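All protein chains of the complex are present and in place, except for one that has been dropped.
Our next item is chain A:
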Amino acid sequence: CCLLHTHDLVVVPLSADIISTVEFNYSGELLATGDKGGRVVIFQREQESKNRPHSRGEYNVYSTFQSHEPEFDYLKSLEIEEKINKIRWLPQQNAAHSLLSTNDKTIKLWKISQRDKRAEGYNLKDEDGRLRDPFRITSLRVPVLLPMDRMVEASPRRIFANAHTYHINSISVNSDHETYLSADDLRVNLWHLEITDRSFNIVDIKPANMEELTEVITAAECHPHQCNVFVYSSSKGTIRLCDMRAAALCDRQSKFFEEPEDPSSRSFFSEIISSISDVKFSHSGRYMMTRDYLSVKVWDLNMENRPVETYQVHEYLRSKLCSLYENDCIFDKFECCWNGADSAIMTGSYNNFFRMFDRNTRRDITLEASRENSKPRAILKARKVSTGGKRKKDEISVDSLDFNKKILHTAWHPKENVIAVAATNNLYIFQDKIN
């Protein structure tokens, strides 16, 4: 499959709010986005039809709802942001769809169901719903189902609250489809989807004396197949794999992944740029990928001492770390994702650039998500950042990069070459049209 030529740009300008998470569901039919205003917008892929051949697989808005509201913690005198940090879909079990969405403190399970038929011809009710006088009913009729305008309803089915003192950074649904984990800066909790008043604490790295704190949890994920295995990453660039069968509290890891530091490139910023912002298992469950500030690393779960592959995302920033520290960009948390076949990985960068790496051919490409440079159905042009003195035509120099335009959230369709890229408050969906 040729992932390097993408067509079919669909730009959906959302409201003024910044998109904070993007996630396809298991089939890829639905795409959910969460934003800083606590809203969730779900897109649905249109079915192919002969009437509209060009609209093959376009994503249109399916449902919009307010998932989280700003809250005020009166005891601590602190406002709790309504920003959606993560959305994770649950596997579909019936006609309705379910997802988990979380802000800093509270996780909610939402059920999204649609109605596109209504019953008409009730015996005991009028068309407008008023009860009919039973004595006036002289004949029986069978109600019929008539099509109606599709109505999509989202309702909160569970609210999982008060289990996190620190800010939730990850949620992950377990392969048993019954439990899920949530992680904040210092703890990881395990929940049962049906039980909201209790959760099990499975990792706790909070030191007895908070002044001794030097490391926090940055991301956590359940293994895609082994329901007893999960990983969590840290701000020191380490990943710990834990087995829940080993102990109730998984403070001691089963595996510890860390790449030894390269002493020649050590600087005051080494630790900060080694901090892992995202960790994702491959679909096969054999590998996992981590994103730190400058690179993406693929790890074989059987090898702890170094990654099997390392991809440089924007190495040209290494000489700018001091400025990036000053303007806080060095703390940006980029996410990363696999394609369905685990043959390619994608992650974002600055200037609305995002990068894709083909693991087999070792080719990589830089693309830009911007309206000026893309028209619908146009092929995306590869971009290049010039690092040396000479800047070629069409190249952009490092100093001209816009560090306010950062692509932190991207998602890849689980089966096809369709990607969703969030650029601040715009969502871009790219598809690869194979002739």
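We adopt the following convention: contacts are C-beta pairs under 8 Å (C-beta built on N, C-alpha and C of every residue); 3 or more make two chains touch, one makes a residue touch a chain; residues count from 1.
Please note the rule applied: contacts and distances are computed from a predicted model.
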item	value
Choices "Delta(3)-Delta(2)-enoyl-CoA isomerase", "Gamma-secretase subunit aph-1", "Protoheme IX farnesyltransferase, mitochondrial" or "Cell division cycle associated 4" - which one is the UniProt name of the chain not shown	"Cell division cycle associated 4"
Residue among A:46, A:243, A:271 or A:342 that touches the chain left out of view	A:271
Touching residue (missing chain; options A:213, A:249 or A:308)	A:213
Touching residues (missing chain, whole complex) on chain A	75-79, 162, 165-167, 185-186, 208-211, 213-216, 218, 235, 263-269, 271-272, 275, 318-322, 325-326, 328, 331
